[in-house]
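Heads up, one of the protein chains got dropped from this complex, but the rest are sitting where they should.
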Amino acid sequence: MESKVLKIENFSAFFGENQVLKEVSLSIPKNRITAVMGPSGCGKTTLIRCINRMHELIPDARVSGKIFLDQEDIYATDPIIVRRQIGMVFQKPNPFPMMSIYDNVIAGYNLNGIRLAKDEKDRIVEESLRKAALWEEVQEALYRRGTFLSGGQQQRLCIARALAMGPAVLLLDEPTSALDPKATSYIEELIVQLKDTVSIILVTHNMAQAARVSDFAAFVYLGELVEFGPSGRMFTAPKDKRTEAYLMGKFG
Amino acid sequence: MKEPSIRRRIVYDKSFKIVIILLTFCSILPMLFILFFITSKGVSAINWKFLTQLPRPVGEIGGGISNAIIGTLLLIGIGTAFSVPVGILAGIFLSENRKGKLASLTRLCVETLQGVPSIVIGIIAYIWLVVSMGSFSALSGGVALGLMMLPVIITATEQTLKLIPGSLKEASLALGVSYPRTILKVILPAGVSGIVTGILLSIARVAGETAPLLFTAFGSPFMNLNILKPINSLPLMIFNYATSPYPEWHTLAWGASFILIIIVLGLNLFTKVVTKRWKVKF
Partner (left out) sequence: MNHSRAEFLVLRSKTKAMRWHKPALSESSFRKILSIMGVFVLLLLVAIFFSLAIASFPSIRNFGIRFLFNTTWDPVRSEFGAFPFLVGTLATSFMALMISVIFSLPISIFLGEYSAQDSTATFIKSMIELLAGVPSVIYGFCGLFLLAPLVRTLEMKLGVAPYGVGIFTASLILSIMIIPYSASIGREVISLVPSDLKEAALSLGATRFEVIRKVILPYAGSGIVAGILLSLGRALGETMAVTMVIGNSNFIPKGIFSPANTLASVIANEFTEATGSLYLASLIELGLVLFIVTTIINLIGKLIIRRMGVEV
């Protein structure tokens, strides 16, 4: 029996009058990669944005239901604390353009005014960059600004930045959709290696990617969780007709 | 059917272009004239004594504009101290609140403030500060200049921050950084080049202003560093000396004009060239 890191219970999300997520209940297994799939507009991005409480930044947003991270109700805690335990990597790489690579990785600490000794900072930066498979390529250029890096390298920098905070869960919102195929496969390999360290939730509209990389898959359609299960089974013998239709490309 | 001949239309077309070009180039002539005259008449008055001495009473030869230069710097300093903090914060307010009644009203007020004639600003500073303090002062002059700098800084800050992509804010917030820290430590530094440009341009604008100082700073023949007393400034001095009947003072005024033009045009040039290098690319 897989241990669970996140428990989502009867969770609904609203934009004003519009209900975007309908009573979703889902348990995310620990140290595994869970893919969240579905056609555009089905609510998968909203779902992960509710997990790190970024959904609240929109004026008309409202939620109901509960989400537990390791038994803590994340909606009962300060959102800032939640975001330090649940990291996010965005679709388009967004390193801080005015900071060096070093400062980008350690940004979570610097921006929060957390003081660390220099060698501890160095250690965190090196570890995070190694985990993001970027250390070899940038170790000579740590103090340069990150804007000369390629798209794939910038995305790995963003992964390193998120990992530096030591999160329990890493949310990846279509992390390779803005990258070329070579960079994409590099990052897919990286994601698989990372599951020993963090539990990963991967939103993707690329079914092949989900099949390659994930251990579990969730299919979301029109705001409802339609089906959830081990990827092997989901992709070969889906239980729900809607899942089957999506996998066959009937809508997307 | 009567139709204008094609040859005639082509003639009109060509002559129009010539007229446009002529008129365009004519309009830069005044600029060239002014620069030429001020340089030729002013350069001869510049020497070390000119820059470091105080003005002499009428009839005596020599004297300088040192108090005017110091006064200009002091007045700009006071104006900057008032307008920069308020201006940047108000600019952040406007860029973080694109819609909303308060923001729209504030924007309207900023635009109106920008168009208020400088002499009216002088009257206001007179009513608010000179009357209540009982005397002319550098403080009232500095506040008047600050009022003129404020809308420029607010607008520059708002426009600069609006250009920063939202993904930067999201990246910071997703790391668990609080909203105030995100604005002050991530967004503001990313916009520093545009904001500094705005501040420098507003300084260039007020460095040459005379009207708001006529009855606030008032002018003085002495060197003064006390902000509660009247103070001289370059434009004030030029005005007073140019409209006086004494030829020696006219010469001083030409020299002062030369210095002033160098400062103002130099600031404009500096702003264009240097701040481009600081610009953060996204």
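In order of appearance the chains are A and B, and numbering begins at 1 in each one.
In the analysis below, a residue touches a chain if its C-beta (ideal position, glycine included) is under 8 Å from a C-beta of that chain, and two chains touch if they have at least 3 such contacts.
Quick caveat: nothing in here was measured; it's all calculated off a predicted structure.
J.: Among B:Ala45, B:Ile69, B:Ala156 or B:Ala204, which residue is in contact with the omitted chain in the full complex?
T.: Touching the chain that is not displayed is residue B:Ala204.
J.: Which listed residue (A:Ile80, A:Met207 or A:Ala245) would be found touching the missing chain in the intact complex?
T.: Within the whole complex, the residue contacting the unshown chain is A:Ile80.
J.: Taking the full complex into account, find the residue in B:Ala45, B:Ala68, B:Leu139 or B:Leu260 that is in contact with the omitted chain.
T.: The single option touching the absent chain is B:Leu260.
J.: May I ask you to list the residues on chain B that touch the chain which is not drawn?
T.: Within chain B, the residues that touch the unshown chain are 9-10, 12-13, 16-17, 19-21, 23-28, 30-31, 33-34, 37-38, 86, 89-90, 92-94, 96-97, 102-103, 105-106, 108-120, 123-124, 126-128, 147, 150, 154, 178-181, 183, 204, 207-211, 214-215, 218, 235, 238-239, 242-243, 250, 253-254, 257, 260-261, 264-265, 268.
The criterion applied here is as follows: only the chains that are shown with their structure count from here on.
J.: Just the number, please: Cα centre separation of chain A and chain B in whole Å.
T.: 49
J.: Contact residues on chain A for chain B in the complex?
T.: These residues of chain A touch chain B: 52, 54, 57, 80-84, 87-88, 90, 92, 94-98, 107-108, 110-113, 147, 158, 161-162, 165.
J.: If you look only at chain B, which of its residues touch chain A in the complex?
T.: 165, 167-168, 170-178, 181-182, 185-186, 189-190, 280-282
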